[in-house]
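First the structure, then my questions, so here it is.
For this view, one protein chain was removed and the others were kept in their places.
Right, chain A next:
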Amino acid sequence: MAPSTLTTLISPAELSYLRSSLALVPPIRPDARTPTQFRPLVAEIDILPSTNGSARMVWGDGGECVVGIKAEVEPTEPTSYGKRRNWVEVGVEVQGQRDDDPLGVFLGMTVGESLLTPTSTLTERLVITPKFHWKLYIDILLITPPLSHPATLLSLSTNLALRSTRIPRLISESDEDPIFDDDWDASIPLYSITSQLPPITLLVVSVEERNIFFDPTREELSVGDCVLAISLASSPAHDAPKVIGVRTLESGTGGIAADAKDGVVAASIGGVKRRVIKRIIKESLSVGKEVFESLQGVVDAN
């Protein structure tokens, strides 16, 4: 129970107040958002000149994330052909936190895992010739120590950065050593608009079976029953995104367990029923579709 992101400094009374207002029908969030509404954010792509693709995203609370993607040519070892998970390297750096902090590990694993599911087409895009492939370095920098859990911020920025990534055009034959076009204008986007898009991860918290909140703040996370990070993949051909991964995050502080008598159910004890999980995942599909549409808007605007 020690991750530094979830140690809130609010009292049991405040937690109890927050939880009961989130449990209302309709719920009241501290910042008056609707359950599926995200906090306002600023996003831009193609900001770093020395990368193949980059993006920056700033959350209203000051959380800022910069993602730079670099690609290097690497010979494909014939013996390990098929083991393509080494073709993508994800590095997460959270400012003000040690390298071995569980948060950074979790974020890196979530991003890496969602990029490398068997149905993701990323590694197929990285093949240059039978003997060579691109190795992708995805470096994620969280500049401000996050006030809320940065999983959503990070995954949306990574998605934008991947969509702005361009790789040089190959001009040699497929059986030669690769030679590329010098002209950057002739480079090819890694993800074209018509193809499957990179995945996103949404953070969802449920309170009292009925209410499900997207983009939760840290306080909301600390009173939730169940926090899930849901990775979604989308392609324009299919309307609804597909779920490609679900992970459970720590929820509840345990602090309100003591005063469970006066109506506040102990949020830290016990799990959730499976129908709640089902509902969370279902709801995230429709919200995920909207998120993909707004990301498309960011890409179109640039």
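Assume a residue touches a chain if its C-beta (ideal position, glycine included) is under 8 Å from a C-beta of that chain, and two chains touch if they have at least 3 such contacts; residues count from 1.
To be clear about the criterion, contacts and distances are computed from a predicted model.
> Assuming one chain is omitted from the figure, identify its UniProt name from "3'-5'-exoribonuclease", "Pyruvate dehydrogenase E1 component subunit beta", "Eukaryotic translation initiation factor 3 subunit L" or "small monomeric GTPase".
"3'-5'-exoribonuclease"
> Pick out which of A:Leu24, A:Val42 or A:Val105 touches the chain that's been left out of the picture.
A:Val105
> List the chain A residues touching the unshown chain?
The missing chain touches chain A at positions 1-3, 12, 77-79, 82-85, 100, 102, 105-106, 108-109, 113, 116-119, 123, 228, 233, 240, 242-250, 254-255, 257-258, 266, 268-274, 277-278, 281-282, 285.
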